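Right, I'll just put the structure down here and ask away after.
Every protein chain of the complex appears in place save one, which is left out.
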Amino acid sequence: MGRRHAENLRRLVPEAQLVAVADASVERARQVATELEVDKSFSSLEEMLGCDLEAVLISTPDKFHAQAIEVAAAAGKDILCEKPVALSLADGDRAMAAVSKAGVRLQIGFMRRYDPAYAAAMKRVEAGDIGEPVIFKSVGRDKDEPPLAAYQSGVNGMVFYNNTIHDFDLARWLMRDEVAEVHAYTTVAIRPEIAQYGDVVASVVNLKYARGAIGNVESYVQAIYGYDVRTEVVGSKGSILIGSLEKTPKTFLSAGGGTHILADHFLSRFADAYLAEVTDFVHNMLLDRPPRVTGEDGLKALQIAVAAESSHAQGKPCKVSGQG
Amino acid sequence: MGRRHAENLRRLVPEAQLVAVADASVERARQVATELEVDKSFSSLEEMLGCDLEAVLISTPDKFHAQAIEVAAAAGKDILCEKPVALSLADGDRAMAAVSKAGVRLQIGFMRRYDPAYAAAMKRVEAGDIGEPVIFKSVGRDKDEPPLAAYQSGVNGMVFYNNTIHDFDLARWLMRDEVAEVHAYTTVAIRPEIAQYGDVVASVVNLKYARGAIGNVESYVQAIYGYDVRTEVVGSKGSILIGSLEKTPKTFLSAGGGTHILADHFLSRFADAYLAEVTDFVHNMLLDRPPRVTGEDGLKALQIAVAAESSHAQGKPCKVSGQG
Amino acid sequence: MGRRHAENLRRLVPEAQLVAVADASVERARQVATELEVDKSFSSLEEMLGCDLEAVLISTPDKFHAQAIEVAAAAGKDILCEKPVALSLADGDRAMAAVSKAGVRLQIGFMRRYDPAYAAAMKRVEAGDIGEPVIFKSVGRDKDEPPLAAYQSGVNGMVFYNNTIHDFDLARWLMRDEVAEVHAYTTVAIRPEIAQYGDVVASVVNLKYARGAIGNVESYVQAIYGYDVRTEVVGSKGSILIGSLEKTPKTFLSAGGGTHILADHFLSRFADAYLAEVTDFVHNMLLDRPPRVTGEDGLKALQIAVAAESSHAQGKPCKVSGQG
Partner (left out) sequence: MGRRHAENLRRLVPEAQLVAVADASVERARQVATELEVDKSFSSLEEMLGCDLEAVLISTPDKFHAQAIEVAAAAGKDILCEKPVALSLADGDRAMAAVSKAGVRLQIGFMRRYDPAYAAAMKRVEAGDIGEPVIFKSVGRDKDEPPLAAYQSGVNGMVFYNNTIHDFDLARWLMRDEVAEVHAYTTVAIRPEIAQYGDVVASVVNLKYARGAIGNVESYVQAIYGYDVRTEVVGSKGSILIGSLEKTPKTFLSAGGGTHILADHFLSRFADAYLAEVTDFVHNMLLDRPPRVTGEDGLKALQIAVAAESSHAQGKPCKVSGQG
């Protein structure tokens, strides 16, 4: 992911100058630097902050996000940080406080907001084309079974923090309302061995909005058939569906039926969105404007994820922190 | 609905003989009898049972289903009754007891099981094509805002009994498992005046299955844009989607984009299913076989609806009666 | 096909009374009569015309259509005849003359005009939604390889008369213009043995309209993957596509991609159209109105088919008889 961001910045955002890259593995940092013709590479954020930089892009494993934000903020840099902003409310609050104290700007990597289909959907909502939003629905399914090592490493949060958080952000953004309470059911039935790592294979999260709307978000980390992201905003006058079941516009017709290829990865499905995201960040930084997706957005999505985890653990609906 | 069943029986099920029709409005009964060239018409089930009949089809408002089953069973007739079997567990149990005591057969009108797309989906599930079922999803949206009189009359149950019960039945059937617990959020936000009648505009119901799978069912009674029924069964090896957003296979392309017409009514979307349902009932009765969709199926779907209403009323997850 | 018409008339058109059925095989006639509870059955049209009939529906092999029309017309009956009206212009003219002389009414079985999707498309055209029609496109593909006996029997015309004639009718109807000239390429490459029967496996026919528009119609009699009928009317302001690649609204998602079932037969694809066609015929006859699809329509489609066959035989564009 970090590599993709670096490539986008280096090659496709002419206004940006990619000064340095850092990675815990200095070999990897060096290799990327060489390929992208970047002069400097480091093995830590702290070292890299010694360069003459205006902003940093943080794309570490989830559990290091909050601390990296604190360090970069303390160094006075503007920040684009991948989601989630943190894995706990305490960490999230501390990161936000650091940003606030330093007076820097923080954007969170909810790139779906930059996807042409999602952006066009939001325009429809804002134009009132669907009337008053009534129901929010979203499905997020990853293709391949994560390797067991991914669970064992513990560097990323459980599904609510790593996957569903995108839908939690959309749930706020597209409905233009706050989620006040959630209820989650989860399952490990087809892979019971991951329960010991506190994670689940699939989840359905019911949403209750502050102004009365409702919703549901489903996540499934090993759909096998493809990378399948679909969202629906249902209103009093109409509805908008975002998402597709085709990767390429090609259908094969045979005696076995009609067949089309399915999307398989977020890097291809959201390639345009990632580029638009980093471009927008660079433009806003250069023009001294606030970022479009803020640290506050990151924190609020995190609060929903925390409530979903509580509901999963306690078997009952849970209020979202900070909502009434 | 009763009229559609009568037409199907009279015209398209040659093995059946439609002996009589009854309606609380004797004029309506007479008119249908005339149009369909049926000799007898009555203003009550009781009167009609005086004819030489082998079976009755019950298609009254919801609240009269259970009692009508009791009466018909006591008269020794086999029964095809529209969903729901009853509006309360007590009524449902009494109806089932009457059927059992009389030794008659009872089929409940979950016609979706007879829809070619749903039936083909079930074959895929049974063949193991999607592996082990993990997530059940279903959406049921009616097109037009129900008239206020429909709420005031009180002859039909709230959304869970009148609409979602179809999805509750599919939830059991397609997953081949029982729903053990549910959690519901509901909303009246865009039509607060119906709250006084105990009903809601939309709902999302989280499902927890006995063997560990999960699910969610959404209902919306005034989608405005169309009649939209979609179901998905997601498994460990693949997924099946049932439902379509097109009424007719026709697309209009203009500078405003591509446009297609949406389905608008269950009588057209499920026309084939209604015919297949009543045909199957007639065949099974003639061949002394049990019905394919039983009173027990009707009762179990009712139990889920009752649990959903409890969850809506109490704001917490509720166990489904009879499950563990 | 005749059986389907008889069933529709007997069961689904209450205003019609099916008096008798006839078939060259009297056993078959008798069997259908029994099943449909029709009193009389005959082994020839001539015998059947002795009954008290107001109209006849002709559904013989193609080569007997024209003569049957003459006989029925001479007996003073109104007629619904399957396409094509005849297999030669001379036969077609003679049939039309007989109809005219007898003062009876003749409808030709271009049922696609009654299909909901085609009918809705025509409304769009008439409303001016696509502006001025510029290009007509149509594809008609049958699923299974016809048995060799079908070619050997010689009772049906080559592909232009038996299949493409539907598209030739649509070509006139949807464009509201006459086809003035055609050019055809054909192939027997994958089944050379049918060339001796004067038929082909596939064809593409370019169309030139009287008022300047253009078009193309493709036919393929052994597509193997399904029954695939699609039409497009392209105009100066927009376009309409009719047709679909799905039989049932169901998609199966697996590691092999997304799969849906394809339509496989015209009797299922156009079931509604066949019923609407015969219903409309009955209504118009009862109300003393002219039929909606006339013998003239049948003749003009035949003239295009004849020109297409000439082009196929001569290797050059051919004018359509009666056009300029």
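Brief remarks on what is shown
Note that the chains take the letters A, B and C in the order they are written out, and that residue 1 is the start of every chain.
The rule is simple: contacts are C-beta pairs under 8 Å (C-beta built on N, C-alpha and C of every residue); 3 or more make two chains touch, one makes a residue touch a chain.
Predicted model only: the values in this text are computed from it and were never measured.
Checked against the full complex, the candidates C:Leu89, C:Val204 or C:Ala271 give a single residue touching the omitted chain, namely C:Val204. In the complete assembly, the contact with the undisplayed chain comes from C:Ser239, out of C:Ser41, C:Thr60, C:Gln107 or C:Ser239. When the omitted chain is restored, the residue from B:Ile224, B:Leu241, B:Ala273 or B:Cys318 that touches it is B:Ile224. Panel shows subunit B; residues 223-226, 228, 245-246, 251, 253-262 of it touch the chain omitted from the view.
Seen from subunit A, the chain kept out of the figure touches residues 11-12, 14, 35, 116-117, 120-121, 124, 129-130, 237-244, 246, 248-255, 261. Although one chain is hidden here, its contacts on subunit C can still be listed: residues 131-132, 134-135, 137, 139, 141, 183-190, 201-208, 211-216, 218, 220, 222-225, 234, 236-239, 241, 245, 315-317.
Going forward, only the chains that are shown with their structure count from here on.
Centrality annotation: B (chain centre taken as mean Cα position, compared with the mean over all protein Cα atoms). Separation between the centroids of subunit A and subunit C, computed from CA atoms only, is 56 Å.
Shown for subunit A are the residues in touch with two or more other chains, namely 223-225, 245.
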